[in-house]
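Only one protein chain is missing from this complex, and each of the others stays in its spot.
Naming follows writing order (A, B and C), and every chain is counted from residue 1.
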Amino acid sequence: MNNSSRQIATVSLFAALIAVFGLIPKIDLPLGVPITLQTLGVMLAGALLRPRQAFLAVALLLAAVALGLPLLSGGRGGPAVFFAPSAGYLIGWPLGAWVTALVMQALPTAAPRRAAVSAFFAAVAGGLLVVHACGVVGLMLIAQLPAAKALLGTLLFVPGDLIKAVVTAGVVHTVARGLPDWQLGGGNAR
Amino acid sequence: MLSLYADTPSWLHRVPAGLKLAALAGGGLALALTTDALALAVAAVAALGLLASLGPAGRGARRPMTVTLVVAALLVGLHALLGTVPLGLVAALRLVCTTALGLALTLTTRPADLVEVIERLLQPLRHLGLDPSRFALHLALMLRYTEHFFARWQQLDEAHRLRTGRPGGLRLLAPLTLQMLLAARRVADTLHVRLGR
Amino acid sequence: MTAGLHLSDLTLRRGATPVFDGLTLSLTEPRIGLVGDNGAGKSSLLRLLCGLERPQAGRVTVDGQALAGAPLPPGRIGLMFQNPDEQIIFPTVEEELALGPQAAGASRRDAQAAAREALGRRGLADWAPRAIASLSHGQRQFVCWLALDLAAPRVRLLDEPYASLDLPGQAWLREEIRRAPAQVLVSTHLLDPVRDFARVLWLERGRVRADGPGAEVCAAYEADVAQRVAGRSVRPGA
Partner (left out) sequence: MTAGLHLSDLTLRRGATPVFDGLTLSLTEPRIGLVGDNGAGKSSLLRLLCGLERPQAGRVTVDGQALAGAPLPPGRIGLMFQNPDEQIIFPTVEEELALGPQAAGASRRDAQAAAREALGRRGLADWAPRAIASLSHGQRQFVCWLALDLAAPRVRLLDEPYASLDLPGQAWLREEIRRAPAQVLVSTHLLDPVRDFARVLWLERGRVRADGPGAEVCAAYEADVAQRVAGRSVRPGA
């Protein structure tokens, strides 16, 4: 099977997945950074794709957003979103997906249960730690928050993001059973 | 793949895709910048009116729109608990507007037309070494998958309700992801065989 | 109470396509066949009967109870979809089959045991842990029948169940249908399995063109097709 069509099909699929999670509305926090389900899409891309594909999937979504398509939660889009307080997190998404996939590759995925546990840790490493690190830097630079405040603020999202990592593990568990030839950590090779 | 595109003709089908996209992008920006609940309420009524004006072609919007309205109501309720009703109202109205506008676009525009517009917009990027047609294919597929997600979710939910008497709810998230991965494989197969990509 | 399925003065449009216009039918025989050209309305009729389509006018009753949007409890009426991929929800055969018993109140364990037992009885014990995606098309159709059989509804609607089955599988399904303790409606393009049914309906563009014993109706339909093919007035799936 040819890689180019595989690549195109999966990268656009996961960009769409993140977009779909954007239809489930965000919860606005006073910080100017919403709680959104889209990070679940970022984690899933990382857990199910190869690092390059995962990065590209999120980047494709962000490119479409930049072009003005209203694909961020709450129906936001356009270049303006990259100058909002949450911009740091946004930039962190593709990196987070990439790191998640890298960690996934390094962890065992042979049995469905193993794969699920690995997915949880990979999602925490990439989808949580990396994204939040970028987010905190963004808050400091754009919202002019002091580091301590920014760190405290980002803690608000941790419980939700941990739940998302658990959901990611559940989905990976299902995929490992339903599509045994989906190479977890190795991406969509057959 | 499944789609929401309605083949019942409506007046909006005849409006060029570029115009609709520009309107959506402009509208989206305006909505994002507005924090005035009254203005947003007027916009929401207008957007719902737009959907209604599609007549039978708007039928496919009923279910996603109902879901959105319920969610919007929940959102306001949540903010009421936090004591931030105005913030919740703004978010809810924005959600209703953008969903309605987005649905109006997908129901009345063939993705091919939409992607053609974007491909034309991106032509200048050719000088930077980016291949607009490849990017356009990605975008086209992404938009198709978004619809497919919805239609597929409806199908799964239909099967679940029929077989158990209950809606599937969140239990369908993992099966749906699996179905979507399968769909991606099939699309890849089709692209491979039919386009030689 | 009028037992069986009744449609009265039913009008159905799907999107822009008018499908039925004032259809009235009483379906009470234990085995009923449904034949007719592509697009005649066979699937639409089955979907109506289990509440998946809502008519614009008229009413459907199942054992005297009107179908009003909400689906009936699953023990009542079940559908085997034309396309197995529309019916199948879960990733493995065992989980998929367990859904019916679970919906009827069995615990997860018991339901899965019932699923394995049903597979074992048919010599398919090794299918239990298999991923649905790794089955061939015809194999997935078997799974759909087994799932329906395990849910054991009193009325079973089968939408072209023979379409992708191999010859032994067709013989096997005919036998399963013969033995099923339920009312069974089968839509099919393969006429042999319904020729011995007491009643077959021939649908044509949303109307009942013929209604009678299987042998007669199938022969009439075949004669009509032969004439159209000979006259080259075949326009695919109009």
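The criterion applied here is as follows: contacts are C-beta pairs under 8 Å (C-beta built on N, C-alpha and C of every residue); 3 or more make two chains touch, one makes a residue touch a chain.
Keep in mind that this is a model prediction, so the values were computed, not measured.
J.: The chain left out here touches which displayed chains?
T.: Displayed chains contacted by the hidden chain, ordered by label: A, B, C.
J.: Going by the contact rule already stated, which one of C:G4, C:G58, C:G138 or C:P213 would touch the omitted chain in the full complex?
T.: Spelled out, the listed residue whose C-beta touches the missing chain is C:G138.
J.: Can you name the residues of chain B that touch the chain not displayed here?
T.: Per the touch rule, chain B residues meeting the hidden chain are 1-3, 5-7, 110-112, 116, 144, 147, 151, 186-187, 189-197.
J.: In the full complex, which bits of chain C touch the chain not displayed? Write them out.
T.: Missing-chain contacts on chain C: residues 14-17, 36-40, 43, 82-83, 85, 122-124, 131, 134-139, 142, 160, 163-172, 189-190, 221-222, 225, 228-229, 234-238.
J.: In the whole complex, what residues of chain A lie against the chain that is missing from view?
T.: 1-3, 5, 180-181, 190
Here, only the chains that are shown with their structure count from here on.
J.: When you average C-alpha coordinates per chain, which one falls nearest the overall C-alpha average? Tell me, please.
T.: Given all protein C-alpha atoms shown, the central chain works out to be B.
J.: Could you put a whole-Å number on the gap between the CA centroids of chain A and chain C?
T.: Using C-alpha averages as centres, the distance is 42 Å.
J.: So, what's the distance in Å between the C-alpha centres of chain B and chain A?
T.: 20
J.: Which positions in chain C touch two or more other chains at once?
T.: 90-91, 133
J.: Return the residues of chain A touching two or more other chains; collapse runs of consecutive numbers into ranges.
T.: Each of 174-175, 178-179 in chain A touches at least two other chains.
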